[in-house]
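For this view, one protein chain was removed and the others were kept in their places.
Right after this comes chain A.
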Amino acid sequence: MVFVPGLLVQLGIFGGLFVGFGIIAEWRAGVIDRMMVTPASRTALIAGRVLRDVVVLVAQAIILISCAFLFGLRVPLWAIAAGLVLIGLLGAAFSFLSYAFGLITKSEDAFAPLVNSLALPVLLLSGILLPMSLAPAWLQALASINPFKHVVDALRAIFRGEIGTPEVALGVALAAVLVVLGAWFGNRVFEGQTK
């Protein structure tokens, strides 16, 4: 009940963040240039990739939840559906960012440390690994400005059967804002490729 939402968020963050490796390989193989000379919309080129990643992520999440069911997780179906939407949003935001960073760095050697130095603090400060209630006050304050903590909190609340509470609303709203920011940034980087 507490553990599964954390795992799902972790799946969303890492699943999304690592897709940038793929785009570096594609760039090196000439695929990105090949697509950039077509009249296809730059937004479509990145959003299409992100949507594919979201489909993969949701499939993974469903497998994870099914396994958790075998181990005794009991959550209403609507909560699972809502949870998947939230995870999908989170994954999309990270995919956008990851593609953007991949195309900015164009090198696995630069991309890997960048992603790790982003993922680790996000993970630690979201209370996935350890409950933030064990942390000192300053760390809790820091965590409260980490949007991903609120996404985790929202997912836990959803799994507890809450909906429409401020906690859930905040988490979903933050996830949506992250997607918009990620999309804006990713789109900018894609368009910048031909400048």
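The rule is short, and it goes like this: contacts are C-beta pairs under 8 Å (C-beta built on N, C-alpha and C of every residue); 3 or more make two chains touch, one makes a residue touch a chain; residues count from 1.
Definition applied: contacts and distances are computed from a predicted model.
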Identify the UniProt protein name of the omitted chain, choosing among "ABC transporter", "Benzoyl-CoA-dihydrodiol lyase", "Phosphate transport system permease protein" or "Cysteine-rich domain-containing protein".
"ABC transporter"
Considering the complete complex, identify which of A:Met36, A:Leu124 or A:Ile163 is in touch with the unshown chain.
A:Met36
Give me the chain A residues in contact with the hidden chain, please.
25-26, 28-31, 33-40, 193-195
